[in-house]
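Entry: chain A
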Amino acid sequence: MKAFAYVNPTNEKDAVAALSPQLEHSMPIGGGQDLLARMKDYVTQPDRIVNVKSALESTVTPFQGGLRIGAAMKMVDLSEHAEVARMYPAISAAAIEVGTPQIRNQATVGGNLNQRPRCWYYRNEEFVCFKKGGNTCFSPAGENQFHAILGGGPSFIVHPSSLAVPMLAYGATFRLSGPKGERLVPAADYFTLPTKNLRTENVLAPDELLTHVMLPAPGELRSGHYEVRYKTSHDWPIAFATVLLSMQGGKVRTARVVMGAVAPVPWRARAAEQFLAGKTITEATAAAAADAALRDAHPLSQNAYKIEVAKVAVKRAILRAAGMQTA
Partner candidate 1 sequence: MLSLTSPKIHVGVHCLKLRTKSMYIHAVVDPDEATFYDAYDNSAFWCVSTQTGFGPDGQPVRPDLCHGERGCCRF
Partner candidate 2 sequence: MAETIDPLNWPATPSVLGTRVKRMDGPEKVTGRAKYTFDISRPRMLYGRIVRSPYPHARVVSVDLTAASRMPGVKTTLVWRDPANTQNNLVMFQGDEVAAVAADTEEHAIDAARAIKVEYQVLPHVTLVDRALAGTAPAVFTGGNVRAAQPQSTGDLTKGFGAAAHTIEETYETQVITHTCMETHGTVCEWEGERLTAWISTQGINGARENFASALGIPQANVRVICQYMGGGFGSKALSVGAEGLICARLAKAANAPVKLMLDRKEEHLATGNRPSATARIKAGVSAEGIITAFDGDTWGTGGAGATAGFPLPYIYQIANRRRAHKDVFTNTAQQRPMRAPGHPQGSFNTEIMMDELADKVKMDPVEFRIKNLPPEAPNAMWRSYLREGAAEFGWDKRHPTGDKTPGPIKTGMGVSIHTWGGGGRGPAPAHCEIASDGGVVMRAGTQDIGTGTRTLVAVITADALGLQPTQVRPEIGDTLYGVSPASGGSTTAASISPGIRVAAVKALDALKEKVAPSLGVEPAALVASGGRIHVKDDPSKGMSWADACKRIGPQSITSDGDWRPGMSSTTTSGVQFAEVKVDIETGIVKVTRVLVVQDCGLVVSRLTAESQCYGGVIGSLNFALFEDRILDRNSGQMVNPNMEWYLLAGMSDIPRIDVRLKNQPERGVIGLGEPPTVSTAAAITLAVRNAIGVSVRSLPLTPARILGALRQGIA
């Protein structure tokens, strides 16, 4: 492992000051569940790491009718937080499924949202892909059973963060802090497609920190979250979805449908949202909405099954949001 310096600032300003504008030179570390593994595998080799756990907030506070979550909050604390569970149940549902208890005990909200892809080409040093400054993505012609079916190209990674999906659905805004001060970026604008930004997955600059997640007042929402997992633990979802419904009478007024593990970013399915507006939720309307959500999907050579799986995730999340039983 490459030798590195360790900085342990106690406030946001010092933490930001310890970063560097150069890519992967001085990097924030939360729980280290992702970064340390990448360092040991020689995928990312920073000269300095900056511990943000003592510098950033790790609490949930009321904020303009919603909640504000400190980026240093542990995943385990988030998953057990009563107010979060009451106001944003899909966030709790996503948090509790992440990795394993050991991982959740270490991992932070900021680290989860900013973790790098789990693509096996990216994670093995033999393959110098776009994400590592190379000039190819190995997956289209290679082993792509877990890769993107939407929004792919030229890189076909899927975004790894479970939290990103419900955060986007609830309309979260991220507070970023950099050398020039703070900026507020809606989750919808934070995550970027490879066509816009090939090396990284979001708009965060190397010398910026994600300090808070601001969640707006949820209003009268019904929510459903569904993850399709091969193993029950220590694994990644094949596809998952968060669905938020605002109802009027027995019908959907507006819907939010966001999918995870299907695209290089958390993927908002506007076609499904439009389809659901004005509908009563039944097995059939949920299935039709799921079809709409995946209408534009393009499978690679081995991941066509993910389209079916993603449809099921969307359908079941819709049904759950409507308070119906699912498998």
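Per the selection procedure, all candidates are chains of the complex that A comes from, given by their letters.
Here, a contact is a pair of C-beta atoms (placed from the backbone, for glycine too) under 8 Å apart; a residue touches a chain by one contact, two chains touch by 3 or more; residues count from 1.
Predicted model, so just to flag it, every value in this text is computed and none were measured.
Only one entry among 1 or 2 touches chain A in this complex, and that entry is 2. Residues 1, 42, 100, 118, 120-121, 123-124, 126-127, 138, 141-143, 145-146, 228-235, 238, 302-303, 305, 308-309, 312, 327 of chain A are the ones touching candidate 2 in the complex.
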